[in-house]
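Right after this comes chain A.
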Amino acid sequence: MRDHLKYFIFTILCLCLGLAPANGSIRSEYEVKAAFLYNFTRFVRWSQVVDSTAPLIVCVVGDDPFGELLDPLRGRKSQGRELQLRYPDSTFELTGCDVLYISQSQSRNLPELINLARQEGMLTVSDLPDFIRKGGMLGYVKKGNVIRFEINLKAATEAGLTINSRLLELAVRVLR
Partner candidate 1 sequence: MDAHSILVVEDNPDDQVLTIRALKSASENSPVIVLEDGQEALNYLFGDEAGHSCRNLDSLGVVLLDVKLPKVSGLEVLKQIRCSPRTNWLPVVMVTSSDEPADLLDAYRLGANSFITKQINYREFTEQMTVLARYWLQINKVPKAGSAPSIG
Partner candidate 2 sequence: MMRGWRYWRLKTKLLFLTLFVSTLGIALVCASLIFVENRNYKKQLESELHVIAGILAEQSAAALVFEDNVQLTSIISSLERINTIRQACVYNEQDNFMTSLVGIDEQPCPSLDQRLELGFVDDVYRLLMPVSLGNETVGRLFLSSHLEVLRGHIRTFVWVAIGIGSTILLALVFLALRLQRIVSGPILTLSETAERIAMNHDYSIRAPVSGTDELGRLGNTFNEMIGTIQQQNLRILESRDNLERVVDARTSELSMANRELEAFSYSVSHDLRQPLRAIEGFGQALEEDCGEHLNDVGKDYLRRIRAASVRMASLIDGLLILSRVSRQSMENHSIDLSQMLREITDELKDISDHPPAEIHIQPGMQVVGDSRMLRIVFQNLLGNAWKYSSKEKKRVIEVSATLEGSVIAIEIRDNGVGFDMRYIDKLFVAFNRLHTPSEFGGTGIGLATVYRVIRRHHGTISATSEVGKGASFVVKLPVSGDQR
């Protein structure tokens, strides 16, 4: 009986899960990634930042894959901090960034950026493959149609960032 019930619940769940991508599939990959980017900021604590009301600056390094998709984030608040977008052209302009989105065009500068981020206490996010293995903190991965992410907790901790355990639970992979 109980097995029967479980089977039933499983069927319902599958149905539900099947529906969810159907809804999500309306949104583009980068739409989801943009939303994730915002959501990441809500589960990370920057220990180096003293002023909790200072704006949270998201920097997109390299070619911008989002286009206008990040615009809605402008002005939204995450953990009480107003989000600001920057598109720096050089490494020197990176100072003051809180979140560093590293686009695929910057794979060559990656070690440098990662190093900088560790020093400056920036959260590095990228959809470069094997990003976290290379020292990145949050990397998008694609599982079938669904966008997921993985976390390099060690890198984040070294940069003085604390990642909420709830976020860790959702990650496909966590490097510690």
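Picked so that all candidates are chains of the complex that A comes from, given by their letters.
Please note the rule applied: a contact is a pair of C-beta atoms (placed from the backbone, for glycine too) under 8 Å apart; a residue touches a chain by one contact, two chains touch by 3 or more; residues count from 1.
Fair warning: this is a prediction, and the values are worked out from it, not measured in the lab.
Student: Just to confirm the interface: in this complex, chain A touches which of 1 or 2?
Tutor: 2
Student: How about chain A: which of its residues touch candidate 2 in the complex?
Tutor: These residues of chain A touch candidate 2: 8-9, 12-13, 16-17, 20, 23-24, 36, 39, 42-43, 78-80, 148, 164, 166-167, 169-170.
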